[in-house]
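Removed from the display is one protein chain of the complex; every other protein chain stays in position.
Order of writing sets the chain letters: A and B. Residues in each chain are counted from 1.
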Amino acid sequence: MRMLGRTAQNLFWLSRYVERAENMARLLEVGYRMSLTSRREGGASEHLISMLQAAEMDEAFAERHDVADVDTVAYFMMFDPTNPSSVYSCLQAARTNARSVRTAITTDMWESMNGAWLEFSQIKPRDVRGAKLLGLLQWVRQRSHEFRGALLGTILRDDGFAFLQAGNFVERADNTARILDMKYYVLLPRSSLVGGEIDIQQWTLILRAASAHRSYGHVYHDRYKAHNIADFLILRTEMPRSLVYCAHFVRDNLNLLAKLYGRREACHDAMEDMLKLVEGTNMDQIFAHGLHEFLNDFIDRNNRVTDTLSASYNFY
Amino acid sequence: MRISIDHRLSFTPPPGTGQAVFHLLLTPRSGPTQTVESWSVEGPGIGNAGRFTDGFGNAAHLVNQIRPEGEIVFHVRGEVETRDSHGVLGRPAGEAVPALYRRSTELPKVPAAFKGDFANTGGTRLDLLHALMAEVGAALGMPDQAPTQMQADGGQAQTSADEPEERPMPADYAHLFIGAARSLDIPARYVVGYRLADDDEGGLHAWAETFDEGLGWIGFDPHQQLCPTERYVRLAVGLDADTAPTLRAVPAIKDQDLDHRVSLKSVLTSID
Partner (left out) sequence: MGENTPFDEMYNADGSVREPYRALSEWLAEQPEKGLALMQADAEAIFRKLGITFAVYGSEEGTEKVIPFDVIPRIIAANEWRKLSRGIEQRVKALNAFLYDIYHRQEILKAGRIPEKLILNNAAFCPQMMGLEPARGVYAHIIGVDIVRVGPDEFYVLEDNLRTPSGVSYMLEDREAMMMLAPDLFQRSKVAPVETYPENLRRTLESVAPAGAGRNPVIAVLTPGIYNSAYFEHSFLADQMGAQLCEGQDLFVDGGKVYMRTTTGPERVDVIYRRIDDDYLDPLTFRPDSMLGVPGIFDAYRAGNVTLVNAPGTGIADDKAVYTYVPEIIEFYLGEKALLNNVPTYNCTDVDQRAWVLENIAELVVKEVHGSGGYGMMVGPTSTKAQHEEFKKKIIARPDNYIVQPTLALSTCPTHINNDVAPRHVDLRPYVLVGDEVRITPGGLTRVALKKGSLVVNSSQGGGTKDTWVLED
């Protein structure tokens, strides 16, 4: 049976929203940790704000709150139903998408999604403070892993699978690129300076936000260095949140669609375009081109993939 | 009489419309009072339109256009041979049962005072209907004071605060007549068509038909205060203007945004 364009759209966004909820939780955790360890006056607020900037939520936040402290930021990123990227909104949107395609996903996937939403929607924001906040952030990540596990373990490898996976990795690529862009200046090569206290703290933030602070050591056997960190999150194919890794996943799943449907579409060109940027290059070239420009170019090309995918397969 | 008709409908769908769908009642049928000699409807999507007969026996088109841009024009042309029958249409085949037209609908609203005058009129059914037609004329203004051509089909008078002094249109006369007839338990229906005026001018017009067990359907034009003559071409019928639109669309088009250009001519046919 052929798949409705809307079904494909729902599957794509279902995965995107689950991934986004996870990334929001991860980002908030970093901001929260940083704010705890900041020694400067007003430093906590600064970290939280730069984290909001990374998520492109700083303006929306400023419209609602005067002060950026842990309580206001945590509420805004976790529970605020008027913030379309809050964990609450993401899980709700994911669950609504899942419900619309109830028969196109497996019972395990549905139960995982439905359970996550039902549990999360019962939580009262004022009960979540301090240690409880960290616990809840971990819970969000775990539910995201559980959903992905249910997906990988139970669903047919057909067009539905391809749309789900494409959504997941388009979102992840976008998120990694944004985290890097938020702190791109601390990653720029500087001839004379060795990373100081502040830089180390910033680098830790970036790595943590990508769950990469432990694996970094395994790959580089070295202390934190700006060049390595950028390399790790952009070009390392073994790093599951790097841009190149995500781009490969998107490629594989779009190719699966081309194979199943017997033709390539505009989205395949867009995907090749995105791949070109991260393949056959190295960090020196990227720095020479300009890291900030590179990241923005990547985000644009990644968006093009979504736009053309929507048009190619009749999303609406 | 042979009447040649040229009718252009044009309008512009709102920008960004994904899909526009049109329901057209622009094809007259031959019957006791008219024979359609030639007819064509041109416009976007007409080539593969859905063609069907609607619930009132009208020939309808279902047309659609994906992502319409700019103005849409439907162009209708044809010639119809008409016959004078003193308004009597009879019982054409393929029509819905006359009782259907006793159904009361929203549009024909009859003032309570208006109804009462007819219950006790003596004479035949026909006398009563003629009296009713005169009364509608008296209530809404006699034809010499009223506009002779509809600006748009359906064209009921606007009674909004912005345009307080809008004159009643032919559709308003027809609706009042229909509503009053139904209140007397007489089946009555709305007719949209073309009317050729005496000076070879004319255009889209609306009138009414009522059903008589003996004679069948009989036309009454309360706007012109006469029964339709050979100068009338019937296009479509319905319960009221809403159910017999020449064009209905999604997204909806307001009457004032729909431009009708109609030209009618009586043509001489050569006799061999």
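General observations
Criterion: contacts are C-beta pairs under 8 Å (C-beta built on N, C-alpha and C of every residue); 3 or more make two chains touch, one makes a residue touch a chain.
Here the structure is a predicted model, which means the values were calculated and not measured.
Although it is not drawn, the missing chain touches A, B when the whole complex is taken into account.
The omitted chain makes contact with just one of the residues B:75, B:130, B:248 or B:265: B:248. Remark: the omitted chain is touched by one listed residue; of B:31, B:45, B:87 or B:219 this is B:45. Residue B:23 is the one among B:2, B:23 or B:125 that touches the chain missing from this view. Looking at B:40, B:104 or B:256, the residue that reaches the missing chain in the full complex is B:104.
In the full complex, chain A makes contact with the omitted chain through residues 1-8, 96, 99-100, 102-103, 107, 110-111, 114, 117-118, 121, 159, 261, 313-314, 316. Within the entire complex, the positions of chain B that touch the omitted partner chain are 19, 21, 23, 45, 48-57, 60, 62, 64, 66, 94, 96-97, 99-100, 102-104, 239, 243, 248-250, 252.
Keep in mind that, in the parts below, only the chains that are shown with their structure count from here on.
Separation between the centroids of chain A and chain B, computed from CA atoms only, is 62 Å.
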